[in-house]
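Omission of a single protein chain aside, the complex is shown with its protein chains in their original locations.
Now for chain A:
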Amino acid sequence: MPAVSKGDGMRGLAVFISDIRNCKSKEAEIKRINKELANIRSKFKGDKALDGYSKKKYVCKLLFIFLLGHDIDFGHMEAVNLLSSNKYTEKQIGYLFISVLVNSNSDLIRLINNGIKNDLASRNPTFMNLALHCIANVGSREMAEAFASDIPRILVAGDTMDSVKQSAALCLLRLNRTSPDLVPMGEWTARVVHLLNDQHLGVVTAATSLITTLAQKSPDDFKTSISLAVARLSRIVTSASIDLQDYTYYFVAAPWLSVKLLRLLQCYPPPEDAALRSRLTECLETILNKAQEPPKSKKVQHSNAKNAVLFEAISLIIHHDSEPTLLVRACNQLGQFLQHRETNLRYLALESMCTLASSEFSHEAVKTHIDTVINALKTERDVSVRQRAVDLLYAMCDRSNAKQIVAEMLSYLETADYSIREEIVLKVAILAEKYAVDYTWYVDTILNLIRIAGDHVSEEVWYRVIQIVINRDDVQGYAAKTVFEALQAPACHENLVKVGGYILGEFGNLIAGDSRSSPLVQFNLLHSKFHLCSVPTRALLLSAYIKFINLFPEVKATIQDVLRSDSQLRNADVELQQRAVEYLRLSCIASTDILATVLEEMPPFPERESSILAKLKRKKGPGNRPDIDDPRRNVNGNTEHSDNKIEATNKGSPPSFTDLLNLNSTPPAGANLLVDVFSDNSALAATDVSEENFSRFVCKNNGVIFENQLLQIGLKSEYRQSLGRIYVFYGNKTSTQFLSFSSTVTSPDTLENQLTAHAKTVDPVIEGGAQVQQIINIECVSDFTDAPVLDIQFRYGGTLQNIAVKLPVMLNKFFQPTEMASQDFFQRWKQLGAPQQEVQKIFKANHPMDTDVTKAKILGFGIALLDQVDPNPENFVAAGVIHTKNTQVGCLLRLEPNAQAQMYRLTLRTSRESVSQRLCDLLSDQF
């Protein structure tokens, strides 16, 4: 037991704590605790009313047990009872229990709030403080609802004690953080700002934090705080004579308050008023000057407090980013810290310099410290400091020093801690690409990365190098030669085999002239790695082989033998087997011309932002990173390629980079994986309903309805009479999980009675690269024009994504085709002769007028095409019945193309005007 036990000791509690400490084992401890819990429970349940002291003691024991890590499920009521005790210590323990073990049991919350209310109204400052501390500690919504409007009143009332003001200010801060909507702004805000002028520095300290939080929420309401904060700061910093008494900490005047004031000023741009601005500049200069003065104490507390203010001042200077002299001075100061003997200061200097590197005024000044930073990378003993050095090198990199920095990072990578290797790999890959003037350097760098840290090279990195090699024909020959040479190593990383296989498959011909790298040599080299590789890599190699057959007819027989072998044709892996079978067959039956077309060199990838960058951003979150504005950034349209991608999607396999047979698509399926999430905030926040692909589904049921950088949505639909079923496939194109995924179908008002759509729930998590399916059942009740909307929500990284897509459910989906003879057709045609039953439209052809295509579209529309009905063989005549739950609507159609005028005339006759109109609108868009 401690020698000093101040205040009101509780002997029973001390004995219990001693017992626990004397327990020799975990089991003994649990036994002792259970015994105590049983004892307390019986006391609480017993007939004899407990006095306040006992109640306090038992509640305190429960608290101790809870803090040991055990669950406590009773005693709350007794703690609440203590709140209404008029003995201070009992009240105090009651509040402590509630603060630590708050329970959202609503009955109790009401009782607790009641106790707090009484204490707030007590006008006893110690009781008021206890109540305010409790609100600040718990900060629950119920408390915010009950007290958010009372506390501002207490805070600004003239007769409130200073200590209560302090508690009230921070209590309000906490409520504003947890329930900002419940803290009302009002006339009190102006008075809160004036607390910055308060005589009591404790009040100013507490109020400054509150004002900062509120100013972040609504900067305009607190603008007046700027001048007050500057004045206050100036008085603390620049007047040497002022005695702040106990607010001076190791010879530093009010360091906490100074930091808070500097932080408040970071909510705003530099002051517009010139006098104010120069006063602030003077403060900042003084703080910088003080850093150069000899220390007034050798204690680390002195230098820490002084430098805390200095670093906050530098943050403000960087935030303003407007005073070149201050920025350069800040940079020089940090430069001194880079070699300081205190590890903490070196760490902070590296960190702070990262942000300075992004300012145009100080970028050059930061660069002068490159050697020190490189040295830190080599000599710092603490990995977290080395990490900062890597960050800073990355931030200070530009065209002038890229080669040096990349080389240093590569050499550091050889010995770097495993925990930061992947990030360094990403950074090197980005810098190498961004500052490559000469792409041979880029290729060398990436191959080095794979050699040094192959395991940490993510897919994005090797996809990217292939993308770049394919897009730049000046580097293809060099790349082929370099990978060929790198593959000579007896043991090379599988990622190198992937890159090598892909590049030789595409560009092996560029080095085949040299007998040392003849086609057969190339093939044998690749194949020597085959058996050591995983299935995806082998699949890629098989694709490289079939490409070889096209590039080099002389090795065709050799490769066919390999494909024909049992280990390929009868491979247990279905993907490998399928490739072997298909490639073998393709090589046997296809003519040279066909082979050349099918296996043509990959077309250039659409230029897009580096996926590696996106990955790094996901790893790091926003923050210290050089400005990466790339003029090449552009998001390509994807409509033409969608049809091909859906095949991969429907098979249920994620699009695979190695799938070279996905031939029609301009960017290979792998492009899907090269996700561009650079603009995720702007592009994806929009919840406008996407309907750009809607009309493409009028005549077909399957395809990609939506695609952005993160998500691809494919559809497969089937309809029978008035019923339909849509299979929706959500493909996660990124390598990160989507969380809280949900997708629901909503119908606009009028549609609700015409069409029912029921979506099954879908798994809330979609793994990176994976795909999930959702089924939507549809019933058409009566004819309709509008379409239901698919609302999708998920969490990607930190942000919530909202996507709305118009579902392609149109009236014509409920067509059943009707075959009929010529005379029946004309008879019905005449029966539907009333003017409102016919809708006719004459329109210009938007696509080439091809008879077969037109036929396919009419069939796709769901209606039977009737031959030899119309006397003019150029015309198309069709018939069908729309099935709705309530009724059936017969429908006849005639389409007359006029090739000379490039026009069509479309006539529809149905028994219902709205149906004729809708069908005409839908179909006339398609030609």
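Everything that follows uses one rule, which is that a contact is a pair of C-beta atoms (placed from the backbone, for glycine too) under 8 Å apart; a residue touches a chain by one contact, two chains touch by 3 or more; residues count from 1.
Throughout what follows, contacts and distances are computed from a predicted model.
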Q. Missing chain's UniProt protein name, "T-complex protein 1 subunit epsilon", "Protein transport protein Sec24D", "AP complex subunit sigma" or "Electron transfer flavoprotein-ubiquinone oxidoreductase"?
A. "AP complex subunit sigma"
Q | Sole residue of A:G75, A:G139, A:P808 or A:G880 that reaches the chain not shown, by the stated touch rule | A | A:G139
Q | Contact with the hidden chain (one of A:N113, A:T160, A:S225 or A:N307) | A | A:N307
Q | Per the touch definition above, residue among A:S84, A:T126, A:S411 or A:Q816 touching the missing chain | A | A:T126
Q. Since one chain has been left out of the picture, which residues of chain A touch it in the full complex?
A. 1-2, 4-9, 11-12, 14-17, 21, 36, 39-40, 51, 53-54, 57-58, 60-61, 63-64, 67, 69, 71, 87-89, 92-93, 96, 99-100, 126, 129, 133, 136-137, 139-140, 163, 166-167, 170-171, 173-174, 177-178, 201-202, 205-206, 209, 245-247, 249, 254-257, 259-260, 263, 266, 301, 304-305, 307-308, 311-312, 315, 343-344, 346-348, 381-382, 384-385, 387, 621, 623
